[in-house]
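All protein chains but one are shown in place.
So, chain A:
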């Protein structure tokens, strides 16, 4: 992929000539007289894009697989209306080559328009990451009508807790990699304002990270609600940790079953959860809460970032569409040891994680099981998939308990 340009890159003479031309001696003349240096006169050393093209030969992420020198050249002239550039969008993927086994996305969006201005790079990335979903021709269905859910009340002997999360971005304000302090504070203000309007079982309170007391902090840690300053270089290299903890905070309802993170990796992350297996109730609350928050911000003239090609717009391309991860902590000690486990999960379009979240190990045969997909299927479809799948897994576990055999199900037909 980089072959023709690596020849240009390795030509020192070429770069040497370019650097001569930068005219540092002339600049030096100007600079010895301090008065001559004036603010606001843009002067910049310009290189052809071949000299700027990142070295991605050791990289393994979706950005590196799709950013050809030709695309880089074409897109490096472009900028979103807010001033976000290609180099900024891909910086995290350049700085984090990736893992041989885990393929990260390798780029982020700085604003809603990123997905449009840099579509030539993002469309193939979205296609790769979301099972062939083609934003140019496909439409993403949004469906938050939880009444459509069938069953969804799991056996509490197996399912310890149920949880649904997603993210929402406020249209008109830049996303965490690019937002200014004022924009971030505005996101906080808009969200907190809306959340203050929630009632009944959704009545709650906001805890700003900058102002919380030690006691409040400890309570939030004990409840496993508190999020920390990001340490993952995937996030910090994208600029999401700037100005921490300014305008970051946590809101939750009094029942502690509905939780919103503000200005962490997205404008808002919305989480509905409870102990036990009543996924239907969790999803009910999720949809209700989301719709109510949307109504409240619309009253003030705001709306969420959404379009019919990509669904809900979030910072990371992996979270487009529904941005939804519906999951349970479920005890599957026997099934977890069965060699068919991974294949069963694959065919059910599910993924497993340890109970500490992504990249943790399962403890005591308890797994975090959730949907694999995000884009191309609606919220209702994805939650139904999780419900049907987990029911199947519990059936398998029960059969294994009785010494009976289990079957690997046929792969779910993907739309």
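A few remarks follow.
Throughout what follows, a contact is a pair of C-beta atoms (placed from the backbone, for glycine too) under 8 Å apart; a residue touches a chain by one contact, two chains touch by 3 or more; residues count from 1.
To be clear about the criterion, contacts and distances are computed from a predicted model.
Missing chain, UniProt name from the options "Transcription initiation factor TFIID subunit 10", "creatine kinase", "Transmembrane channel-like protein" or "Proteasome subunit beta": "creatine kinase". Note on the undisplayed chain: of the listed residues A:79, A:160, A:226 or A:372, the one touching it is A:79.
Contact with the undisplayed chain is limited, among A:103, A:127, A:148 or A:242, to A:242. Where chain A meets the omitted chain, the residues involved are 9, 12, 14-28, 31-32, 34, 37, 39-49, 51-55, 58, 73, 76-87, 91, 94-95, 113, 116-117, 171-172, 174, 178, 180-183, 185-186, 189, 210, 236-237, 241-244, 246, 300-303, 307.
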